[in-house]
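Pasting a structure here, questions to come.
All protein chains of the complex are present and in place, except for one that has been dropped.
First chain written, first letter: the chains are A, B and C, and each begins at residue 1.
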Amino acid sequence: MDFNLTTEQKALKAEFDEFFKEEEKRAPENWIGGFETRFENDENWEYYRSCIDNAAKKGWLSLPWPKQYGGRELSYIEQALFAQSAEYHRVPAIDVHLSIVSAGILAFGSDEIKNEWLPRMSKGEIDFAQCWSEPNAGSDLASLTTKAVEDGDDYIINGQKIWTTGAHRANHLFIVARTNPDVKNTKGLTYFLCDINLPGIEIRRLDYMNRAHVYNEVFFDDLRVPKKNIVGDVNNGWYVTMAGANFERSGAGGIAAMQRDMEDLVQFCKEHTRNGQALSKDPMVRRKLAQITVEIEKARQWAYWVSWQQSADPWAFSEPSAAKYFMTELLVHLSNTAVEIMGLYGTLKQGSKWALLKGKFESMCQATLGFTIAGGSSETQKNIIAWMGLGLPRMK
Amino acid sequence: MDFNLTTEQKALKAEFDEFFKEEEKRAPENWIGGFETRFENDENWEYYRSCIDNAAKKGWLSLPWPKQYGGRELSYIEQALFAQSAEYHRVPAIDVHLSIVSAGILAFGSDEIKNEWLPRMSKGEIDFAQCWSEPNAGSDLASLTTKAVEDGDDYIINGQKIWTTGAHRANHLFIVARTNPDVKNTKGLTYFLCDINLPGIEIRRLDYMNRAHVYNEVFFDDLRVPKKNIVGDVNNGWYVTMAGANFERSGAGGIAAMQRDMEDLVQFCKEHTRNGQALSKDPMVRRKLAQITVEIEKARQWAYWVSWQQSADPWAFSEPSAAKYFMTELLVHLSNTAVEIMGLYGTLKQGSKWALLKGKFESMCQATLGFTIAGGSSETQKNIIAWMGLGLPRMK
Amino acid sequence: MDLELTEEQQLLKNSARDFFEKELPKETVKELEVDELGYSTELWKKMAELGWCGLTIPEQYEGAEFGMQELVMLLDEMGRACLPGPFFSTIVLGAPIIMAAASEEQKSELLPKVASGDLILALALTEPSATYDPAGVNTSAIFDKDSYVLNGTKLFIHDAHCADYLICVAKTKVWSKPEEGISLFLVDPKSPGITITPLESIADDHQNEVSLENVKVPAANLIGKEGQAWPVMKRVLQEAAIAKCAEMIGGCDWTVETSAAYAKERVQYGHPIGAYGSIQHYLADMWIEAGMARRMTYYAAWCLDQGIPCTMEVATTKTCVNEAYKHCTRMGVQILGGIGTTHDHDIGLFYRRSRQAALLFGDTEDSLNKVAEEMSL
Partner (left out) sequence: MDLELTEEQQLLKNSARDFFEKELPKETVKELEVDELGYSTELWKKMAELGWCGLTIPEQYEGAEFGMQELVMLLDEMGRACLPGPFFSTIVLGAPIIMAAASEEQKSELLPKVASGDLILALALTEPSATYDPAGVNTSAIFDKDSYVLNGTKLFIHDAHCADYLICVAKTKVWSKPEEGISLFLVDPKSPGITITPLESIADDHQNEVSLENVKVPAANLIGKEGQAWPVMKRVLQEAAIAKCAEMIGGCDWTVETSAAYAKERVQYGHPIGAYGSIQHYLADMWIEAGMARRMTYYAAWCLDQGIPCTMEVATTKTCVNEAYKHCTRMGVQILGGIGTTHDHDIGLFYRRSRQAALLFGDTEDSLNKVAEEMSL
């Protein structure tokens, strides 16, 4: 075993760190990081766009892709280092949707679709929004009913999608729709890419608990998508979808973000007094901070292991599921614990001079609720571990 | 609402307390209380027998029964007060098996069986052991396969039972067996009482994790039980069984025992120093003790509520299930926390001069494991709450 | 022993349930969250007409003279309804202080107005120290001729923006032990030198910063004797903790019921999700926690009514209810899934309130610390 980075990895990490340290300085005043905040207002979105453009210029949006499509053919370890550096500095230079779509294209796309889409994606030109879930197809995604019917060179799509994060800012959608209405499960689904400005797309705002505009509902009314925009084979969209869930999933980036949040919280506790004593000297505060530090360290070691494993076997399932579950639950725990440690200050919203740490944890203790649900709920991740990792039987 | 006891209840409680305070003084040197320990050695068993005899003389084994069978026709509240007092003083004057059998008899027994058995039971003459579970029928008790076949005035029983606590000390068994082999569920079961000295009964010791002899396996080889020993109707034994699980189930006694254990633990922490400071002044120890105190108080208030409810509706299910689940999990937590607080001393077994508090928590942190399994596991109790209390659907 | 609600209590609870179901749709609650005033004056009037503003006020001051237990019944339903507005500030915090410490003249003037819904009070206790301890009070009141001059910053003050009077807690003796130098003042929020700035919180519960700069308060506005206010505050804070618990158990019950109902309806993989063991066990745990929180709250309220010293009971109850409410709402969102994270769904109201309520009048660590003190640890 050797936990050291290679010389090349160290150099790359140093390059990332230097770059993102600078990028962070350009952040809007109220910027608190995170994946969803970029969609919330114009200022944040502009910052995100500029960060993506700058990262694209460095060729960093496509680190693990083949060189012919603008990639650097690096492993998931380098991808994890990139995510760590960006997220530690709270720089929004990671586009989850880009990772999802590119993984699907790389695994199942034709040469034609690869050549058309990947180079533009690596340049940061395309902002995708995800059209997977439907009101009645959440955890049970394969039961989705949005229909796509063949019509000449096109498919005509009708139906409704939900939880389409960022659709109000994106320029493209990726859509999973049912092309074979005779089967109701994973078979008969097809994966489409589509310009968001096509007629037949209606986007409706769906506010988050804290009133932020992140989610949308998307309605398709005779949306006409050309056949050439299909990724993989017709009726094979489920596997493209699964591949798409299969990008770097160690959570290394999110863990780096948590480390940063913890640094802020620890600093706060050292500077802030209660009853004449620094919060950090309160035995219970001290213990809670130490406990979370242990949990973060567990997640961090696990993330390296997952990245390492995924580099060898991109189809490993249980380990990434564990990473996703553990990290998102830890985020909920961290943000709630932070609010409690901060006491009456903890619940104040960003804006007032009395709101500390930019009201970050007040915001996070709402925002994190979505993390343990979206992208496979905590329960789904545990099911995957039970079925795949432990071979337990599935109740039909 | 009025949380005060009535004048009569207060007087009765005072009588209980005075009595059990004296009884406690007679306990063997190594006595640590609890339900199972009585079966472990002759000295403990003798103490138990003498306590039962004394309680029987007072008429306290049958507080809620009709007067004609030796009862006092009191409510579950008085029953709970009795249990609290006995268990607080660690006096083994409560016989769970007696409660189980008497509840079944009172609900479903004929006058004949009531007259034959109840007066003797109220006098403490009968030590029952339970023959319900089988190796392949645990949580799913109704799938049991021990057979009872009619033969003249008798039934002939063949099969195997397991987890028969105290069979090596008991003088009677109560047995649930299948009398209708054509159905495999709750229908077709019959409830028998039986002298343990009848031919055809073999008892095999089954040691507990800590090597204590508490459990037994019981094998029936052409055991002949007279028909007059059937409680309720033939093939109606499931309901007798359910009634039998339906005695005073608030857990009030167990909670009183925990309060006593906590008093000992708190006292230990006040007297014992680590690094020159009383353990009770260690902030984490302090917090753990406070937290357990809160949990015990929750259980205590709940117990009163359950006793109150059961007095009105002895067929309430969810509330007693919650009490059983919560209290047994709390017992596991208390005993493990105590071991941890006591540090290296915590794991020492009774016997050495260095073992503190009679090694009680070392023993309890093994013994309590059975509590969250026996008599309906924690999972089963939660299922009952989900189905009965919340009306959630049952997966078939 | 009688652990059921009295007929009167049950009636009060039922009528409050009916009233809020009819009069206060959750849509309205959400609108009021971002409203500057933050509550419906019309609804307030109706509540006053029902006698709720005077529920605990003595009959001689035109109230119904009920106790803590009846107040708990009402607050339980207010918690379930997510009622916004100054009921808690006025009736749970303000009125009891007046009842316990004020002069006959003050009582006669103020209490009938509270009972009729014509007077709104706000308690200005907490400060940047963010504690409920007397040592956290740094606002000073200096006697000068016929009035007191107040200086300091009050923080996290609910409903100060709409109160007719602030009950301001200030130090009148700076050299004494903290708990011996505390006095109470009835302060007109329109007095010169007062600045009230809204503070937005996760619960959208209309907190404020109240800045006091050389605010002159007439000596007649002193409530009770100078320097002797802390015992009154201590008692009122205990009542407030249990009153807050009452709101919280109402929220717990709503959450458990709503999550269970959704779990019965929502079908995934061919079954209602409530048929899956993991969801069943989540809900069973929530049901237990909510039930225990309720029993603890009832018992503590009864102890308060009986005048039994109950520092321990209040602290154990607040600990239990804090954790129950936080856990129920968090798991409720998890069971509801995506829809539970939206502003459209009502569970967010409860989730957000649970985070705030768990910090008010004793957070879990403070409460456990009190339990430890009561155990002489």
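Here is the rule we go by: contacts are C-beta pairs under 8 Å (C-beta built on N, C-alpha and C of every residue); 3 or more make two chains touch, one makes a residue touch a chain.
Everything numeric here is computed off the predicted structure, so don't read it as measured data.
Contacts of the undisplayed chain with visible chains (whole complex): A, B, C. Note on the undisplayed chain: of the listed residues A:Asp2, A:Asp153 or A:Asp182, the one touching it is A:Asp2.
Touching the chain that is not shown, out of A:Arg72, A:Arg211, A:His272 or A:Arg286: A:Arg286 (per the contact rule at the top). The chain not displayed touches subunit A at residues 1-6, 9, 77, 266, 269-270, 280-281, 286-287, 289-291, 293-294, 297-298, 301-302, 304-305, 308-309, 318-319, 322, 325-326, 379, 381-383, 385-387, 389-395. Residues of subunit C that touch the chain left out of view are 276-281. The omitted chain makes contact with subunit B at the following residues, 133, 136, 138-140, 143, 162-163, 206-211, 215, 274-276, 284, 332, 336, 339-340, 343-349, 351-352, 354, 362, 365-366, 369-370, 372-374, 377-379, 382.
Basically, only the chains that are shown with their structure count from here on.
Here the spacing of subunit B and subunit C, counted between their Cα centres, is 42 Å.
Each chain gets one centre point, the mean of its Cα atoms, and the points for subunit A and subunit C are 39 Å apart. A straight line joining the Cα centres of subunit A and subunit B is 52 Å long.
Among the residues of subunit A, those in touch with two or more other chains are 284. In subunit C, the residues touching two or more other chains are 279.
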